[in-house]
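The chains shown are only part of the set, and none of them has been moved.
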């Protein structure tokens, strides 16, 4: 019986069909998915903070509306993803606890501070850009609910990416101070964006298994290369310099060569020592703590309502 | 025309300042669903503010636009009621404030749909739908908090105690509002008080709570928010809101 189920699962994967919540799946597959989806959901939620940092200071009402809507979309993405994770038998409160107790991670990119409004544009351009490169293949993820959530998310992310790029275009056509802000923000976010694809393939032991399971479709280095190739012409169109003297087109490979990111910094941030790790987690803990009485009130009211309903019968 | 422009600023500034306060809840609410809801309300109000400020600018016809009005007026030139300036507070305050504000604004906007000014009438028509949702959201939460735990009932009660002192100002028309109301352009809020009280009474009955007795916050020689006499909170809010726009006045975003 067990073997039969396993074979069915393997065939589903091989034929590029979708595994659905009620289907049997190996526990490793389930665990990997839960971890990945949760981390992805947490990233959406924590990712609200660096951008949220500029909502009250956005320099025009139009930009304020765009930014507020974007941050709101991220909360929405978090909600879809927590729902997708719930189809695997975990619940959201449990995942929230794991985020707050730092037993689950979120994307390290959000541990960097947003220091100027140009960061909002650059996050749209580079960070959402990198996220899209990472996520488009996930739309074909073997696990149905995750793949379908990604379709919706990718659509909105592309929209955000265009808005970010458009902000940068506007700023590059603005005052010299605005152009300097864009260059400065690009300098700060370029390397962290490259790190978003994870460690080099040689240091990414789980990649092979994830690819076999149809969760991942490309290696970290493949995706990183894709992102660089895509981004260089965008930077040129923008008139911004990417901060890597090793970045040159290699006609033999048909790709851009580029320098290694500082993987020590990557590891330090991952281990909790980035510029904003403590602040990001503390903000969520504070919201959770300060909101406990509200959640309790809602639960108490719901229970009373149910009780009243029963008594009325 | 100056009068109409100023009236648009009044309603527009109300929306702009409250939108700012609500947007402060982003990343700070008790559940993601409520962060989404509060951001939605903030976005609706921001949209209303943009339409009203743009209308004020085009009526005044002096080269201003929504951004110059939002970012380059000083505190004394803002025309919003003081209620919307109060610091964020906790969720009990948020719910009480939003219930009071949206009940009042809904009463105003629903009359304003018949304004002699077609733009105001159109803005009001759109606003009525939005603010109806805001009021319902606040009312639902008032009921949950009032009927929830002892502690939540206390927080709601304190929230009302903090905001009710600013309610009489909402129903005290500025001379301009009265003047424009006579021309059927604006709405005189004074006669709307019974309708407002009735809504609050209904919500409080359902929530099993009673509104606290409070003293009214005073005016300065009769002047309040509509005259540019604000609380000390507004200056800090504007310093933050306007800081980047003012740091490079030549910039376009």
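Brief remarks follow.
Chains: A and B, in written order; residue numbering restarts at 1 for each.
Assume contacts are C-beta pairs under 8 Å (C-beta built on N, C-alpha and C of every residue); 3 or more make two chains touch, one makes a residue touch a chain.
This is a predicted model, so every value here is computed, not measured.
The assembly described by this file has a subunit formula of A x2, B x2.
Quick note on the criterion: only the chains that are shown with their structure count from here on.
Taken together, the chain B residues at the contact with chain A in this complex read 16, 20, 23-24, 26-33, 35-36, 39-40, 42-43, 46-47, 49-50, 53, 66-67, 70-71, 90-91, 143-145, 147-149, 151-152, 155, 240-241, 243-245, 248, 250-253. The touching residues of chain A, counted against chain B in their complex, run 45, 48-49, 52, 55-65, 68-69, 71-72, 75-76, 78-79, 117, 167, 170-171, 173-175, 177-178, 283-284, 286-288, 290-301, 304.
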